[in-house]
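Here it is: the structure, laid out below.
What you see is the complex with one protein chain gone and the rest in place.
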Amino acid sequence: MKKVVTFGEIMLKLSTLDHQRFIQASQMNVEYAGAEANVAVSLANFGLPVSYVTKVPENDFGQAACNTLKAYGVDTNFVAKGGDRLGIYFAEKGASQRPSKVVYDRKNSAIATAEADDFNWRTIFEDAQWFHFTGITPALGPNVAEICLQACKQAKKMGLTVSCDLNYRSKLWSREDARQTMSRLAEYIDICIANESDISDVFGIASEQNDIEHGKLDVETYDAIAAELMGKFPFRMVAITKRESLSADDNNWSASLYMRGECFHSRRYHIHIVDRIGSGDSFAAGLIFGLVNGYEPQRVIDFATAASCLKHSVEGDFNLVSKAEVESLVNNNYTGRIQR
Amino acid sequence: MKKVVTFGEIMLKLSTLDHQRFIQASQMNVEYAGAEANVAVSLANFGLPVSYVTKVPENDFGQAACNTLKAYGVDTNFVAKGGDRLGIYFAEKGASQRPSKVVYDRKNSAIATAEADDFNWRTIFEDAQWFHFTGITPALGPNVAEICLQACKQAKKMGLTVSCDLNYRSKLWSREDARQTMSRLAEYIDICIANESDISDVFGIASEQNDIEHGKLDVETYDAIAAELMGKFPFRMVAITKRESLSADDNNWSASLYMRGECFHSRRYHIHIVDRIGSGDSFAAGLIFGLVNGYEPQRVIDFATAASCLKHSVEGDFNLVSKAEVESLVNNNYTGRIQR
Amino acid sequence: MKKVVTFGEIMLKLSTLDHQRFIQASQMNVEYAGAEANVAVSLANFGLPVSYVTKVPENDFGQAACNTLKAYGVDTNFVAKGGDRLGIYFAEKGASQRPSKVVYDRKNSAIATAEADDFNWRTIFEDAQWFHFTGITPALGPNVAEICLQACKQAKKMGLTVSCDLNYRSKLWSREDARQTMSRLAEYIDICIANESDISDVFGIASEQNDIEHGKLDVETYDAIAAELMGKFPFRMVAITKRESLSADDNNWSASLYMRGECFHSRRYHIHIVDRIGSGDSFAAGLIFGLVNGYEPQRVIDFATAASCLKHSVEGDFNLVSKAEVESLVNNNYTGRIQR
Amino acid sequence: MKKVVTFGEIMLKLSTLDHQRFIQASQMNVEYAGAEANVAVSLANFGLPVSYVTKVPENDFGQAACNTLKAYGVDTNFVAKGGDRLGIYFAEKGASQRPSKVVYDRKNSAIATAEADDFNWRTIFEDAQWFHFTGITPALGPNVAEICLQACKQAKKMGLTVSCDLNYRSKLWSREDARQTMSRLAEYIDICIANESDISDVFGIASEQNDIEHGKLDVETYDAIAAELMGKFPFRMVAITKRESLSADDNNWSASLYMRGECFHSRRYHIHIVDRIGSGDSFAAGLIFGLVNGYEPQRVIDFATAASCLKHSVEGDFNLVSKAEVESLVNNNYTGRIQR
Amino acid sequence: MKKVVTFGEIMLKLSTLDHQRFIQASQMNVEYAGAEANVAVSLANFGLPVSYVTKVPENDFGQAACNTLKAYGVDTNFVAKGGDRLGIYFAEKGASQRPSKVVYDRKNSAIATAEADDFNWRTIFEDAQWFHFTGITPALGPNVAEICLQACKQAKKMGLTVSCDLNYRSKLWSREDARQTMSRLAEYIDICIANESDISDVFGIASEQNDIEHGKLDVETYDAIAAELMGKFPFRMVAITKRESLSADDNNWSASLYMRGECFHSRRYHIHIVDRIGSGDSFAAGLIFGLVNGYEPQRVIDFATAASCLKHSVEGDFNLVSKAEVESLVNNNYTGRIQR
Partner (left out) sequence: MKKVVTFGEIMLKLSTLDHQRFIQASQMNVEYAGAEANVAVSLANFGLPVSYVTKVPENDFGQAACNTLKAYGVDTNFVAKGGDRLGIYFAEKGASQRPSKVVYDRKNSAIATAEADDFNWRTIFEDAQWFHFTGITPALGPNVAEICLQACKQAKKMGLTVSCDLNYRSKLWSREDARQTMSRLAEYIDICIANESDISDVFGIASEQNDIEHGKLDVETYDAIAAELMGKFPFRMVAITKRESLSADDNNWSASLYMRGECFHSRRYHIHIVDRIGSGDSFAAGLIFGLVNGYEPQRVIDFATAASCLKHSVEGDFNLVSKAEVESLVNNNYTGRIQR
């Protein structure tokens, strides 16, 4: 099977233990993660060949980031080397009414200061069938946005499917910058993945009925949003994830897939959260996996939602679950009995 | 008071930290546990004299297993020494929709390769009033099943009460093998402890109305199952535990005791799980404790169910709670206020 | 702004990891905490100048206790030095139906054996506007009760507001002793903070309708209790916290403020608990902060309740949240979405 | 073989991790230890029946202390229950020029406040051949000194051998008190174990040539000291350990045994220290083991010194080495090659 | 550059923390290691393409073993899947006079029960220039010895260089079995790596002057041993490592290379040990790396010895040092100043 390519930033992730706040930490967990890397790892766990493209510094942390990806079977042959530093992000886990907190220290990272000739997309896309990135990648800077555009153009030229998770990050760019850049990139995107906030923040398409902050979602209004989005951009499919945030510990989670004028809705899972960072990425991976394997649309959205449901039970950003585990959940086995 | 004897396998238990998956582990917790050892420790915690019978290798791990039991006051004087290795089991804790996972590496363990003359049951049963084992013990191999049978015969000869928790493990033997062996042993068993799956797997007695996978239990049908079981085998009592698995974190838990044609039902506890491994064993220990002390049947089932309810809140396989703590829960204090 | 002074015992707190029981512990967490110290740290976190008064031994543990307070910006210039030992308390965290457990080893501590001339209240109260202590302080011994009385008198003489959290601890003194001593101190207390058990234990004022053990609270009956309390003692305000203990993991939490014949009720929070020790202290700190800043009564009780709601999500006794975080929760953002 | 009885205080030991100072600790290791308990555990590890006598409070920490002893096979049936608290000691590990540091918090412990009728020595000494205690035990208070004296008298009456390690602790009593009490006890002691400081501190017998602080020991002068000691008291044997403290990490370690006018000197080991607390106790255990088994004097001192040499390589106060491991070192295998 | 292939067993390694003994462990470190895997990782760290051949079970531990290798850049495409279990080895770290201890639990592992058609050596050796294994591999069983022989034959047929580290393990086979099997394999081995004990144990060639146990090595006698070895077998080169075991913490370490009648001796390093397991493997990797790169013989032995010297300072079995770090040590920078 031809490979999937994802492109973005992998960072050193430093997270406090248990539910400690940053101010209390005398130790932190060390991981390496990033939205598109998370997608790559999840796809590799499902058994797909995946290549991850980024730039890391030539030091131990750049090396450790690559080692982590390689451990899970992600190809890192196209990772450029150079630049000053690996971006860092700090995470503390919320609980009950206290939200989780992320502090970015990712400016001037190797990938944020990368240049066009760090990446030879023609070579990278040989043997590839799919190109995935998220809205975080172009938000890293105009140079990276430009590289992203080049990658999209080359991908289309070589017949790859292009998917993008909007992933709006207000700490990286303004809504205006996001809208302008993402609108240009949208011309090359086949499959758009987003949640309601992303769609509102990036493309200004919103429904007034929903109350995201309080987690009350009027599911029907999503259909209208998706329709508007597909009318405005040449997306072949739109997938929307729906999170009802009851507390930092408990969420409802579901998703819908829109294509050819039809809507496919997943089951809604009530989740007791272990770690929700990376759950959107695990959804994207599940979606790509289903589509690459030619699943029926309903099975695609079921697989992607079950995969991302399971991610919430796994520590760290990576969705360390197998295809079989996802399918077991899809097939109604969701009560968490011991496997022995 | 005369002692209780339990017989089975104690293993090295290696479990991942927090909710980590095996694939992530850079450290694992080290414990020593096993179904019948768990029963022994719980009985010792309640204040009963208990002797545990098994075979362990003459190395540090066999020694550590015995030390652990001795620490909790379990007599290990009848533990045979020899053989190649201590059995191992690996455990990762599930969460939400992700089930807990157990990997056995227990083949060729000292006890699995034990021989009849490793144990002198006549000596072991001096000063004893009760013999307890579970369906795991005979599943370790035909030799161990045979030893088990000898123990049962000797126990009956010396006037001990014999109890058995069916504990069917599909990774150890087939249903057919289980049925055949357990049916022979059943002739010597006074008290049969089981959950619905066990009864169905081992003796083929099942009700069609229940949907165990999804945790929906029609409580009434249990009475019929128990009746059928008691009709088929010469059990004096049958105790059935009922788990409704809402998720890997949340279960409902209750139990019933059947004797002399009467049914005694416990309260149903809604439990937020810390660690559910060993909860069945803690139920058996509570039941034995109540019966040995001559409690009324209702108090017996209340005590056993409360004991095993509390086990779900304790890390590790052992039920590290006192008789007083169980009684406090029986007496309606179940809200978890701080004791200070 | 003029400072707040709190007075009491800071202890070495040794707590088991995760949900381990004392009997399992091979390591324990080391912290330094105590009811009035917790209030001081929370006030410092909100930005108020605070001075903490106690006595600690001249050894590493007395030093470490002071260092911990200084780290959070609490002034320790009036901490007396001397005596034999720092009091210790051991804590294990409950779960589900198993209650948390606290073991005190605080007898003969430096503060419990302190003498009147260890503290020069006239100097301590310079630049101060508020004096806070809890019922634990006079319970440490007649000498400390006497010191407490002197402090109260001096505080009133110098025009400070005096607040007291009843905090009845049955392991420290009898109800009779508490009633006698607290009744004397009550003459100097402007603001009384308590929960229903405290009021019943210390002042014998109780309502029969409530069933504290089972967490079912008839909210209306609190108004009568508060009225009776204000009728009996010259308190200007009474604040009552209401905990419904559904399990060791899940509580409902709310509070009411009574003043000038009016009742102000907070929202009721459903909390999934990380660590509830110190939540009462965080409520007192929120209350003091609101009153010192001249908030409207409704905003005072809202702020105090939200602050203490958040405390339940923080590991350790200190409420490590900022004024902005509390206000965000007051302003309806209570779903725990990630901040990034 | 008849059992050995040891009598003293077992404490909760809280030690900082690695080489952390108390002031840095956010976690501490939890152990249970004490001089005479250490001797008991070491003897049990060598395979002797041992009974430990002390008094512990009826709480989780008293229980945990007993569990620890039971784990290693020490009989705790004669441990009295009651009193307020378990004594505590804090330990931080030194390095290079920085000494290790011990802080005692053992006043008012259960054993320090024990009374004569907590112990029935006649019953305790049934089946016993040996009674061992150290100078720490009578230093706990006049009541304990008196109990110690009763034990010695009863031991002699019942024909037991009595051994005592002088173990002078200046934080527990003055030299004068020590001399007076120990001189009385000495009348019943068969075997006196000590280092040069102890002999000087307790009995005022010292040589001027040695420079203990700087670890330079003139080995010959020990013979004179031992001779003087044996002249003054009716000891049948005297054993002296000799530590040359080159740094907190590196010590030379040797010992001598004096009996019937003869001197037996061990090899001198150069030790790179992992944990030296408990090394004196491990020497006493080695000595007792050798004598109980009727070894030749040279083999006795060789075994005891090798045992205590190995203790320096083991974390914690207990000497977790087997008889075979000690003998391997005695037999010249001291280069630490991997056993595989 | 053409790849190196190594073949052997990778195990789950469970090691106690710091210097804890097995009997004390409440947690263990989790790693995956094995002699030939260690060589592979070290070569990959130096920048060589390496492929590792083994068989692992299709469970999480087999997967984790492969992931670990992949993380360091070792190709695992030729790892066979199947069998029952991954072999386990337990390790506790010695100190001073206490030796390190290894307990094997590797019987019936996937590789030990592998069959010839699990490996297609013709395919495996495409693009390869070198085949390396150690004496542990054929010791796993006659079937593995046979597979080893087939691999050697195929390697020679395809023109690869074959190297073997004798690595005698008395717990796996007798000297007689080793001699017989290794003598057959020796016919195909170009480069033999060993220490003095190995040569004596496997081939019965020994010098009487050396006293390995006490770490006193008469360096000159090695030349005779090497000469005898090269006279007896068709080795093109022999490399001998020399360890003087002063204690479990301190060793002297050096090596010699014999070829074409010449001797090349390395510097002798005095090493303060962090972890010595895997040091022999790191020597083999250094040797192979130097030879593959066509270094002069003196530089080969200098590089290999420096590489393995550094391994002693690294936690775990893998030599996590770069070519540049080894060369820095070769070039006289061996004082351990901070690099900043």
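We call the chains A, B, C, D and E, going by the order they appear; numbering starts again at 1 in every chain.
Heads up, the rule we're going with is that contacts are C-beta pairs under 8 Å (C-beta built on N, C-alpha and C of every residue); 3 or more make two chains touch, one makes a residue touch a chain.
Keep in mind the model is a prediction, meaning the values are calculated, not measured.
The chain that is not displayed touches the following shown chains in the complete assembly: A, C, D, E.
The chain not shown here is touched by just one of D:23, D:116 or D:224, and that residue is D:23. The omitted chain makes contact with chain D at the following residues, 18-21, 23-24, 94-102, 104, 169, 171, 213-215, 245-250, 276-277.
The set of chain A residues touching the chain not shown comprises 14, 21-23, 25-31, 59-61, 63-64, 67, 84-85, 88, 90, 103, 105, 107-108.
In the full complex, chain C makes contact with the omitted chain through residues 67-68, 70-73.
Everything that follows uses one rule, which is that only the chains that are shown with their structure count from here on.
When the contact pairs of B-E are matched by residue number across C-D, A-C or D-E, over half of them reappear in C-D.
Of the two chain pairs shown, B-D and A-B, the one joined by more C-beta contacts is A-B. Chain B and chain C, compared by their mean Cα positions, are separated by 44 Å. Chain A has residues 18 in contact with two or more other chains. With chains as nodes and touching pairs as edges, the resulting graph is of another kind, matching none of line, ring, star or complete. Checking each pair of chains for touch leaves A-B, A-C, A-E, B-C, B-D, B-E, C-D, D-E.
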